[in-house]
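The complex appears here without one of its protein chains, the remainder shown in place.
Presenting subunit A:
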């Protein structure tokens, strides 16, 4: 139970009112869980106090919690600052660049233009053109260049303007980024971060709506994480930069303007850990990135109908956090995966296989996976809506599974 608390408290979002969730679930639970739950589900009220409570909880439970170093100062005061997701990414990046002169950024229009999604805004003025490098449009070459620089000890953050463009750099990412540590017998580490927005946006067309996590997931040697809130965006960005392994950080085009209050003190999110968004009893819903919001929207409806879904944002796409997921499956015995990848060969497909393999005995029903359709994303708005999973479908699926 306690394991769920640390690693980032559940975040309060403007669209989500958790008060409705607390009431029906309390009846089924033992006392201990009830009290811990109250502090995780950060209400729409005073976010600051709730967050500080969870922070203090985290401190008690693990000695070296990420926020432990400076938590005393603002945990008690409970201040934080509100910002948008792209600003959180920028903050994380800037803090890491201040901290370590080896961290540099490279990508198209990251410097003078400030980044196509403003993630690197202002950094070129602060750090100079060499540390925030505007590259020509040659994904293969600048990704390879970042990897070559990483072989010598630099820590580049390579931005793909849209994740889909990184398909041109697939060879570099697969062979050189993922495998060099292994084929050199451990001589070279490749501490790069490859980041960029992906996913289905608002009528961006097929080529600009790709979900590359499904293509990259088989590459050995890389880690993949997907951020979904300003809190975990900053935390994952910092952790990815500090990691000695190559990390691909998947952002989503539609989530850049999410607003949230994040702590003032320095914190990091674990790269390999999943986030408990909403604890529950009846069914485990695994999701990540944008689909987390569709799931939470569906959760509102489900709670009204009397269901108690447990929502986990898996965050770590490679490797999967089978510990958190496993604990959840052992409790609820039903799993629904909601993802934005395509049906064939997506993250959901791998996760289904992993859950079946590891937790087969605990399942009361087959693992259900809701994914996008196996089609190129159409331009027309209505068609695009039907391509991705919508909250109504999630509600239907839960009802079906919980029969």
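Just a few scattered comments:
In this text, contacts are C-beta pairs under 8 Å (C-beta built on N, C-alpha and C of every residue); 3 or more make two chains touch, one makes a residue touch a chain; residues count from 1.
The criterion applied here is as follows: contacts and distances are computed from a predicted model.
Of "proteasome endopeptidase complex", "Origin recognition complex subunit 3", "Inositol-1-monophosphatase" or "Pyruvate dehydrogenase E1 component subunit alpha", only "Pyruvate dehydrogenase E1 component subunit alpha" is the UniProt protein name of the chain excluded from the display. Among A:149, A:227 or A:298, only A:149 touches the chain that is left out of the view. One of A:94, A:213, A:251 or A:272 touches the chain omitted from the figure, and that residue is A:272.
Considering the whole complex, the residue from A:181, A:234, A:252 or A:334 that touches the absent chain is A:181. Note that of A:120, A:223 or A:371, the residue touching the chain absent from this view is A:223. Of the residues in subunit A, those that touch the hidden partner chain are 3, 6-7, 62-66, 69, 104, 130-131, 133, 135-136, 138, 140-154, 171-172, 175-176, 180-189, 220-221, 223, 239, 242-245, 266, 268-273, 319, 321-323, 326, 358-359.
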